[in-house]
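Report on the following structure.
Here the complex is missing one protein chain, while the rest keep their positions.
Here the chain labels run A and B in written order, and each chain numbers its own residues starting at 1.
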Amino acid sequence: MIVLFTDFGNGGFYLGQMRAVIAHRAPGVPVVDLMHDAPAYAPGCASYLLAALAPGIVRGAVVLAVVDPGVGGPRRPIVVRADDRLFVGPDNGLFEVVMRRATTVDCQSIEWRPAELSATFHGRDLFAPVAAALAKGTVEGCTLREAEPARCGSWPDDLPAVIYVDGYGNLITGLRASTLAPDVQIGLGGAALTRARTFGDVPPGTLMWYENSIGLVEIAVNKGNAARLLTASIGTEVRLER
Amino acid sequence: MIVLFTDFGNGGFYLGQMRAVIAHRAPGVPVVDLMHDAPAYAPGCASYLLAALAPGIVRGAVVLAVVDPGVGGPRRPIVVRADDRLFVGPDNGLFEVVMRRATTVDCQSIEWRPAELSATFHGRDLFAPVAAALAKGTVEGCTLREAEPARCGSWPDDLPAVIYVDGYGNLITGLRASTLAPDVQIGLGGAALTRARTFGDVPPGTLMWYENSIGLVEIAVNKGNAARLLTASIGTEVRLER
Partner (left out) sequence: MIVLFTDFGNGGFYLGQMRAVIAHRAPGVPVVDLMHDAPAYAPGCASYLLAALAPGIVRGAVVLAVVDPGVGGPRRPIVVRADDRLFVGPDNGLFEVVMRRATTVDCQSIEWRPAELSATFHGRDLFAPVAAALAKGTVEGCTLREAEPARCGSWPDDLPAVIYVDGYGNLITGLRASTLAPDVQIGLGGAALTRARTFGDVPPGTLMWYENSIGLVEIAVNKGNAARLLTASIGTEVRLER
């Protein structure tokens, strides 16, 4: 199975061209669009989001992940094997949090280059062919070499900030709910937030936070739009208080 | 075949996680994304839309339908068999109009619960595994029990209101064109609407209605945006006059 995680957006032809390469090179391999509006240009935020999604991805899958503002620059293309999932993409921190939380990690740089490599679209020209080869269980023609990935040692294990805003205006943070002390208070801007289990637990219009379906602290307003109400967006900091 | 009908939107990772569950549990079963911007939080409007779409779905298909504002609350998960199509989703009225128009109807509640059931995402954790099992022709491990669905007896057979606004600003109503008297006049707000067969039948800028491709009354402006012109949205009432 190939799982796609990008910041390409659902519009345009970028995704379609990448899908066409995979369909041609790995016919019969199931392709799952996990998400295509990952935090744009922001491998850091995307890294916390991908790490929260990773446990839900079946072992053995190839995850083709492209959040790559430095495309065409010096950053390397890599393959990371973490807990039996293979991650293919740029070595720009995107896989930092996945690697940190994995039990077993192994990294290889992609030395292979296609005959035609565009300057701006390595997702189609470089990463998709490698992901297709890996999904077919072969890397024939796609030379890999053991390598040390770039590490981001200064990043925290959990990020107290908004890393994604969903279509309802819910604010997803980089904090795993399971890491919080029971008496912690979560705030954003001037607002203090009630903890709830689900939307229906609070009256319409009430600000709250809950552990979302991928284990992260999510801030929402029942039947409302938290992003608008709090004028928050990707990068907005969250306060932890006791 | 599994047909998806949700209000998740095309963005985010909700859809992707649900697709991943299906790809893992029902490998090889074709999955068709019918629509993912069904009326949000509005199982009533969504019910009229789904019923208009249902005849176009091949018999034997499993329809995984999630418009579920009460997720985590007391509403039951159900499977409805209506005219040889299986509908899996919440028992909140979403299948009311499908059931009412079907020749044969049979309903079962889903008694099975997964080992891990998130409070906010039954689409991924509960409905998708059941849909996958049904599509493979087995419900092994997914206990079902004959049940009476919640019925919405007060709902009309056709809904004289906007139930969906498409990307062009066209207003789709809950009225089947085939149920209208030949001399009926359709109005919305202060506007009276000309009946047409297709866009090109009226000059640019003209308001009109026509029977759309799923048999519903649709209000549009040739080369214009009816939603903006009439400041109409989901729920806006439509007048029927003689």
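Basically, a contact is a pair of C-beta atoms (placed from the backbone, for glycine too) under 8 Å apart; a residue touches a chain by one contact, two chains touch by 3 or more.
These numbers come from a predicted model, not from an experiment.
Touching the chain that is not shown, out of B:Pro30, B:Pro156, B:Gly205 or B:Gly235: B:Pro30 (per the contact rule at the top). The chain that is not drawn here is touched, among residues A:Pro55, A:Gly72 or A:Pro156, by A:Gly72.
Residue-level contact of chain B with the missing chain is found at 1, 3, 10, 30, 32-37, 49, 53, 56-58, 164, 166-168, 197-200, 210, 212-214, 223. With the whole complex as reference, residues 8-17, 19-20, 23-24, 27, 40-41, 69-73, 118-121, 124-125 of chain A touch the missing chain.
Here is the rule we go by: only the chains that are shown with their structure count from here on.
Separation between the centroids of chain A and chain B, computed from CA atoms only, is 30 Å.
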